[in-house]
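Quick one: this structure, given as structure tokens, is what I'll be asking you about.
All protein chains of the complex are present and in place, except for one that has been dropped.
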Amino acid sequence: MTSPSLVTEDLTIRFGGHVAVNSVSCAFHPGELTVIVGPNGAGKTTFFNLISGQLTATSGRVLKDGTEITGLSPSARAHHGVGRAFQLTNLFPQLTVLENIRLAVQARSGHGWRMFRPVSGFRELTRKAEHYLEATRLSTVAHQAAATLPHGDQRKLEVALLMAMEPDVYMFDEPTAGMSLDHAPDVLDLIAQIKADTSKTVLLVEHKMEVVRALADRIIVLHNGELLADGDPTEIMSSRIVRDVYLGTAQGTGGEDAA
Amino acid sequence: MITSDTRHTTGTLVIKSVVALIAALLLFAPFLFQDVRSLEVAARICIFIVLVASFDLLIGYTGIVSFAHTMFFGFGAYGAAILLKQMGPGWTPVLLGALAGVAVSLVFAVAIGLLSLRVKAIFFAMITLAAASVVLVLASQLSQITGGEDGIIYKSPDLFKTATKLLTDADGKVVRLWDVKLNGKLAAYYFVFITSLILFLAMLRFVGSPFGTVLKAIRENEARAEAIGYRVVAYRTAVFCLSATIASLAGTVYAVWLKYTGPDTALSFSIMIDILLMVVIGGMGTMWGAVIGAVLLILAQYYLRDLMGAASEALTGVPLLPELLAPDRWLFWLGIIFILLVYFFPRGIAGTMMTGRKGA
Amino acid sequence: MSLLSIRNMKTDIGQYAVLHDISFEVPEGGVFVLLGRNGAGKTTTLRSIMGLWTPSPGSVQFRGEDISALHTAEIARKGIAYVPENMGIFGTLTVDENLILATSNGRFDPARLARIHALFPALERFRDKQAWSLSGGQKQMLSVARAIIEPRALILIDEPTKGLAPAIVDAMAEAFREIAQTTTILLVEQNFAFAKSLGRDMAVIDDGRVAHTGTMADFVADTTLQHRLLSLSL
Partner (left out) sequence: MTARTATLSTYWDRAGGVNLLPVAVALIAFLLIGAPSSWITLTVAGLAMGMMLFLMASGLSLVFGLMDVLNFGHSAFVSFGAFISAAVLAGLGGWLAADSWVLNASALAAAYLAAICFGLIAGWFFETVIIKPVYRDHLRQILITIGAMIVAEQTILAFWGGTPFSVARPHFLEGSWIIGDVSIEIYRAFAFALGAGVFVLLYVGLNRTRIGLLIRAGVEDREMVEALGFRVDRLFIGVFMLGSALAALGGAMWAGYETLITPHMGADLMIVVFIVVIIGGLGSIEGTLLGALLVGLMSNYVGFLAPKLALASNMILMVAILLWRPNGLRPAVK
């Protein structure tokens, strides 16, 4: 087995007396797509925030390719190759789609500090940005302000931003949230494409079971901030404990999570 | 809302041609307007275009509200003034003064930036206001160095003396071109014009560069900019320093031109108000807005006041109105116009005209 | 006549259009459940009814009166109470202060207070404690108690069981059943088991539109429909 690209060790965060993520230890490997499931309030998004740096852990460590990144800022973690997309649409609303993507490409290229040459002089940035525009089928709206896009396209742009960062670790937080079923496949295709590249590690928070079934190599179940189960999709999906969590009969929160 | 797209609408073309026209007028100002006062106005316009544009880098492009911009302008002006006074006229004090002004500005900008750019915008505005007023008080108290309230009078480099002849004819008299004497005054004006032009073009470069796009990204969505890998605090501090540096250089140039530096010309809060008015009236986040705002307000400052004076005299006898129309009260009207503008045209003149149809 | 009727409601938040077309009728009495995936627009629907976002004009009728243009406070005074997802507890105020704030004249009706204390004994025990020191479940109880400290016609409740321990969820279900005898409840819930046990009528929201309305019994019986709308496939 390959060495893990991302490892969490006893990752914990407390808000006052509430333990939102409780001592989660987990290793994620390249070429593997892990779906994180769990009822609302289980700590999935918080877990993501701890990995990508929007929150800093109370205790425990995060390692990327063996380097500790626990205390780093989100931008520094992005430079270590940890990229994430957000659950709520989180774009640069007044900038065009192309500008949005180019910003992500540029962050990756490290050209952000160049101030004496016009953007148009950086051909490779635009070329790459256009590549991701095409990959996400957003070319036709390239010059529209992000805020004016329909919701589905905004979700795609969210994914495009992540792809343009070219991270090693991709983290998707409910990429199809709020999308009707007819539009979701576009985004799922994109994730499948990323998954096809065996050097990439993908983490995905997702509720829709058909998505989980189609994409997951592995499922981990979070419940009340704790790692409840971890393993092969078929095994997990048929396991008693997961059913109990989802149907609200397990100890702790009940929750039909698909709602 | 500040527009980011400057695609070629009619409005954009109009604004750009107006700016080009202003540039041409400023370039030929000494030949077009041959009285002393007009040249004074033209030079002031050049300096303020730079000053306002550098403020726009903060407020319009990055969304940072600072009230310390005159402080940096003052550092540059006092740097040159103090050295010109101590060392006598020459280029060395000007250069050293510029460097010293920039150095002090950078120290302050870094300190303020690191201390308070992490906190809310409103906090930053309050802190810069406090810092600027402390510097203003210090400048008037340290009178041995700064000349206190009276300021400093000094000589500029010899080249800029009115008596200097740039070109002489056979009789040793100064050559006239279209009836304009090619003397030191002319050289001084072109020194102002060219340095301002260079600084302005440099800023145009900055905003069109990858760096400029990062600033806009931070203005739009700070958290996401951080998440895709930009160190927001570093960029904010950097643009604050950059803007401070340019303001400081503009201050040095102005000090050389005026041959006088005092709290009223280089540090006072009313200059800060002028800058704010200019950037808002012209239009934030466009650079062109800085040009239009600076030109309009300075023209108003110089010429509208005469008009008001006449109106005030005409209304003698009517209660209060003459008082409100007195030339010194012109800020009253400007303040009202400013408020109305922020309500109804928050993008200012340039922003409003350049906004294309939505989603175009 | 239905108590609350939503017709073609559209809501924009800032530059984003969130609700495209929401229509449903809440009859008087019982619990009406709104289901839907994360981000589908359930919370926005409640907030639009409450006037915390601006819905399209004429889209919200309460007892036959258009309330879509009213101020939130006026909507509340019409007899609609709101229990938000974050509970909206005033942490620096005591439990009693939180409750008294929800009365219109600053005085408790002793009978109603006694009923609340019977429903949620913890609120009596900690009357003078600052509300931030309560547990999550107790805060939720306080938030619900605030909504019923005076008679109301309709209570909007947003995900009351989120992050609560099962014992408290059961107590909450019990309390809701009691409240529903006198007051209509419009409940947004992700916990299907909980929703199932309480709801009489229901609607499913998806992508800012209403995807289904009907009775809870029919919806529970129709697994294909559930599967399609909620992806309940575990």
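Per-chain numbering from 1; labels A, B and C assigned in written order.
One rule holds for everything that comes next: a residue touches a chain if its C-beta (ideal position, glycine included) is under 8 Å from a C-beta of that chain, and two chains touch if they have at least 3 such contacts.
As the structure is a computational prediction, the values presented were derived from the model and not from experiment.
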item	value
Among the chains presented, those that the missing one touches	B, C
Hidden-chain contact residue, picked from the options B:Ala53, B:Ala131, B:Val174 or B:Ile298	B:Ala131
Contacting the left-out chain in the complete assembly, out of B:Ala121, B:Leu177, B:Ala223 or B:Leu307	B:Ala121
Footprint left on subunit B by the chain that the document does not show	59, 63, 65, 115-116, 118-119, 121-123, 125-127, 129-131, 133-134, 137-138, 141-142, 269, 273, 276, 280, 320, 323-324, 326, 328-329, 331-332, 334-336, 338-339, 342-343, 346
For subunit C, the residues touching the chain missing from this view	50, 52, 71-73, 76-77, 81-82, 84, 88, 90-93, 97, 100-102, 104, 106, 146
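Assume only the chains that are shown with their structure count from here on.
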item	value
Chain-level touch network, classified as line, ring, star, complete or other	line
Innermost chain, where centres are averages of C-alpha coordinates	A
Computed distance of Cα centres, subunit C from subunit B, in Å	55
Distance between chain centroids, defined by C-alpha means - subunit A, subunit B (Å)	45
Distance from subunit C to subunit A - Cα centre to Cα centre, in angstrom	31
Junction residues of subunit A, two or more chains touched	93, 148
Set of subunit C residues in contact with two or more other chains	none
Residues of subunit B touching subunit A in the complex	1-5, 7, 205-206, 208-214, 216-217, 220-221, 223-232, 235, 238, 242, 358-359
Interface residues, subunit C side, partner subunit A - complex	14-17, 35-41, 136, 159, 161-166, 169, 189-195, 206-209, 228, 230-234
Subunit A residues within the subunit B interface of the complex	52, 54, 73-76, 78-79, 83-84, 86, 90-96, 99, 102-104, 106-108, 111-120, 122, 125, 143-145, 148, 161, 165
